[in-house]
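Quick one: this structure, given as structure tokens, is what I'll be asking you about.
Omission of a single protein chain aside, the complex is shown with its protein chains in their original locations.
Going in written order, the chains are labelled A, B and C, and every chain counts its residues from 1.
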Amino acid sequence: MAFILPEYRTPDFTAEPFKSAPAARFEAAPKAGVAPGDYHATSIYPEYFQVAPGDWRLPRESRMDCVVVLQSDGSLTVKEFRHIAAGELVAIGRRENCEDGIFVHSGAFGQPDTLSDKFAFRTQVSRETAFSADYDELYGLLDHERNHGFILWVLGPAVSFDRDARNAFTLLVRNGYVDGLLAGNALAAHDIEGALFNTALGQDLYTKRHVPLGHYKHLDAINRIRELGSIEAAIRIGMVSGGIMDAVTRAGVPYVLAGSIRDDGPLPEVIANVYAAQDRMRDLARRATTVIAMATQLHSIATGNMIPAYRVMPDDSVRPVYFYTVDMSEFAANKLADRGSLTARSILTNAQDFVVNLERGLLGK
Amino acid sequence: MAFILPEYRTPDFTAEPFKSAPAARFEAAPKAGVAPGDYHATSIYPEYFQVAPGDWRLPRESRMDCVVVLQSDGSLTVKEFRHIAAGELVAIGRRENCEDGIFVHSGAFGQPDTLSDKFAFRTQVSRETAFSADYDELYGLLDHERNHGFILWVLGPAVSFDRDARNAFTLLVRNGYVDGLLAGNALAAHDIEGALFNTALGQDLYTKRHVPLGHYKHLDAINRIRELGSIEAAIRIGMVSGGIMDAVTRAGVPYVLAGSIRDDGPLPEVIANVYAAQDRMRDLARRATTVIAMATQLHSIATGNMIPAYRVMPDDSVRPVYFYTVDMSEFAANKLADRGSLTARSILTNAQDFVVNLERGLLGK
Amino acid sequence: MAFILPEYRTPDFTAEPFKSAPAARFEAAPKAGVAPGDYHATSIYPEYFQVAPGDWRLPRESRMDCVVVLQSDGSLTVKEFRHIAAGELVAIGRRENCEDGIFVHSGAFGQPDTLSDKFAFRTQVSRETAFSADYDELYGLLDHERNHGFILWVLGPAVSFDRDARNAFTLLVRNGYVDGLLAGNALAAHDIEGALFNTALGQDLYTKRHVPLGHYKHLDAINRIRELGSIEAAIRIGMVSGGIMDAVTRAGVPYVLAGSIRDDGPLPEVIANVYAAQDRMRDLARRATTVIAMATQLHSIATGNMIPAYRVMPDDSVRPVYFYTVDMSEFAANKLADRGSLTARSILTNAQDFVVNLERGLLGK
Partner (left out) sequence: MAFILPEYRTPDFTAEPFKSAPAARFEAAPKAGVAPGDYHATSIYPEYFQVAPGDWRLPRESRMDCVVVLQSDGSLTVKEFRHIAAGELVAIGRRENCEDGIFVHSGAFGQPDTLSDKFAFRTQVSRETAFSADYDELYGLLDHERNHGFILWVLGPAVSFDRDARNAFTLLVRNGYVDGLLAGNALAAHDIEGALFNTALGQDLYTKRHVPLGHYKHLDAINRIRELGSIEAAIRIGMVSGGIMDAVTRAGVPYVLAGSIRDDGPLPEVIANVYAAQDRMRDLARRATTVIAMATQLHSIATGNMIPAYRVMPDDSVRPVYFYTVDMSEFAANKLADRGSLTARSILTNAQDFVVNLERGLLGK
């Protein structure tokens, strides 16, 4: 199924309600990291701010639940509260339809054309939902994105626990379907445990047999990497070979390993400060055109928070950003997908099957 | 992976504890449908009863939670309580290691050779369990069973809700991987709805779009079949074409549709009396050498209850019966697989992905 | 919180669109158990049929997914397809707003007054939903229903597995909060196992210790009752004392035990024919004004299918019917509650805690 990018509907700023809208207001931040009381918080949608009469500006790199800061050059930056500098000019006003000089463009990529469509897309998914079309759509999308987009993956450790899933992901990396990776210490630790011992948490990746002293395996993996100084060094000298971390490193795929309070070790590349980690994750999120988040609530929600529904491309065109979540439970899948966006999808299945399916659908043709 | 049937370990009845064991006792049933107070209840394992000195008999067709009736010809029949006739001779005694003349052969097909094996097999599964080996094992097993066994499927309606899953199952039927089918009114009704309207519960099988008056579709499907008199007639005249019921009917695969209190209709082939349905299901269960139960707790548990861990083949050889359950929730999968049997497996995933995987693994080679 | 019954809005049949609506059409059923092709299927809402000019009739005892039969005396009966007699006059037409002489009164008890209300009530529940108000509302409702309504319970076996839950339900029965009970063989079997052996599936109801030969306990319970001939006889002679079946029997609370293919035994009172069981369940459903369905998908869905959103009381007043489902999984709870009705509620929790909470909230005051 060839993928066709939906067209962006640029608003007609010469018409109402734009024509008679006031200018957007900006107020100075009272102190560092604090917004003025009536700040405007961003959504996932494109939002326009009338900075001068008739001059409606769209921030280039947005994310939800942030503020919009007017720079001295007239451009707009979307900032987390913690990055607000004292005195910076923050957009004010919470009405979304031009009354405050702000327009939230929730229909930017068109609305479903019939009521039944709308219903279909908004209905929450369950294990009894049909997912064939979602897979087909995803194959088409990823083939498009490999050449024209940036495919960002978010992985929980489960994908490193199974031989076939681990191999399938490795093949996706080698074939250009992975442009960035967001994960935590556990994914990397168990993947390296797999590379060193062919186990995950002491269980054989294929037979599931518990090896002797298996509970030492992930600790040994982490300790060896810490002694060497970095995952990268272990790959360079061939100590770690095969698996996810090896594949992304060899392919030059950027990744962020964000720390959490659950971590053993941690591995040297893991970022201890979670807000620094957020910043690094957002660096990749800014470039993402499709996100696939699998088998992790923590990293999926964190990433979902920083992924807008659109991206302004280098040529100034505006395109949608697709967000897929894959999980086993209705609770998680629907929580993650509940973004009010037509480009958010959930697939309810085992992450292992999902990634093996993807590899077959994309490469087994 | 070529499948090798585990060898049956026939007990040495000339050795202890058999040698000095008493004869099995049998007592007359006090009335129809009622066992004597100290009845022996069957397990899933092969069980031997010493009916005469040195004559240890194994019932041919067993199932758990039943009684063992001594027939006038000296053979043993495993009967549900409701089938006990007044005065029938029912085996007595609850000790399993020959003290009551009864031997429960739980190690019939060998024990795992190491402790770690044992642990691996007994550990409950979760979404973080590695399933690659289970899939590979299953491919090998099913290729063996297609020629030498009887593959019994138990299906919840979910597999009829998705285009690819429905097609994959149809291909498995056509290629000889389905020897029997146990399901309910809903599976057949939604499958026929799919054949007539390309919907399931009013949603398009592929696009998920809700069609106009979609909530009438399954009722219309049932009403049309009821008017015609049978599913079989609808297939014969070509009214129903494509899908699961069509495939099994054309292939001559026997099926049982068991009624439940949830049913609309019902379809004519559905059996209203649940104990008559049990009897019909057990007719297929007696022949099963591998069972695959997907996405239904009701039918999976019902079938699991009547599937022993072994089957005596027509040539008197004894072989294991494999039992796979596929479900999305740990609760269901572990409940279903908790049979204390080395030949019971659970795979935690979406039934759609599972059946598509199977079709690819078996036929896409 | 005192409960106030919402008022029924009787349509004004002298106004449009009623005034210029055609008469409802009725067509003869082509054969027994089969509806004419364009039959009208009922919803959960009150529905009016214009049987003569200006004479709009509301069936007294409705349920969804059935047909409406015009009786010779001009009254309307809502019938399952299987109960249609050949030649009976069945209502025709699928438009719901008078164009076919049929009016589906989905706003019968008023609509929520604001959009946010609507959203609150329609949002699906999760484990992160606040349930305090639902409990308080339920306490008020049940105190009202004890005197003015009919409280129908639907129980899965879980409530019989725990000492406190079993005791709490018993107290609810004794204090008039249980007017009818729908369940299966398992609920009764494990409850009687509890009465005889203080176990459920061989585990102590309180300490959870597995008793010796515990797997015989539920079979022994069933066998003893079968020998005696009925649960009722066992209670009468004091063999079974304490627990759910004892409480409902002593209180004269009617119950239906519907058979299923999972059943051992079965117990003598269990109805083998599921459609006969449906009929008996519907006899109680016709009288229900509040339904509480706990920890069973099979019986909850079956009951939900036959519970309309309204009841015509003996004095011809029309009132809503409340439907609560209690389950541990979002999948089950949302599936069961997805009735499009403002009087359907789900509470996500363990059935044990729920029934203990109810007993405390209602009787511990």
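The working rule: a contact is a pair of C-beta atoms (placed from the backbone, for glycine too) under 8 Å apart; a residue touches a chain by one contact, two chains touch by 3 or more.
Since the model is a prediction, treat every value here as computed from it, not as a measurement.
Asks: Just one of C:Ala29, C:Ala183, C:Ala200 or C:Val248 touches the chain that is missing; which is it?
Replies: Counting the whole complex, the residue in contact with the absent chain is C:Ala200.
Asks: So one chain is hidden, and I want to know which residue out of A:Ala302, A:Leu348 or A:Leu362 touches that hidden chain in the complete assembly.
Replies: Going through A:Ala302, A:Leu348 or A:Leu362 one by one, A:Ala302 is the residue touching the chain not shown.
Asks: Over the whole complex, note the residues of chain C touching the chain we left out.
Replies: Chain C touches the missing chain through residues 116-117, 119-120, 123, 127-133, 135, 157-158, 161-165, 200, 203, 205-212, 295, 328, 348-354, 356-357, 360.
Asks: Which chain A residues would touch the chain omitted from the figure, given the whole complex?
Replies: 30-31, 33-35, 37, 39, 41, 65, 80-82, 94, 213, 215-216, 219, 222-223, 226-227, 258-266, 272-278, 281, 297-299, 301-302, 305, 328-329, 331
Asks: Which residues does chain B use to touch the chain missing from this display?
Replies: Residues of chain B in contact with the hidden chain: 124, 126-127, 329-331, 334-335.
In this section, only the chains that are shown with their structure count from here on.
Asks: Fit chain A onto chain B over the CA trace and report the rotation angle, somewhere between 0 and 180 degrees, nearest 5.
Replies: Copies differ by a rotation of 180 degrees.
Asks: Quick one: point me to the chain whose Cα centre is farthest from that of chain B.
Replies: So the chain farthest away from chain B turns out to be A.
Asks: With chain centres taken as the means of their Cα atoms, state the distance from chain B to chain C in Å.
Replies: Roughly 31 Å separates the two chain centres.
Asks: Just curious, how far off is chain C from chain A if you go by their C-alpha centres, in Å?
Replies: Their C-alpha centroids are separated by 44 Å.
Asks: Two or more other chains touching the same residue: where does that happen in chain B?
Replies: 328-329
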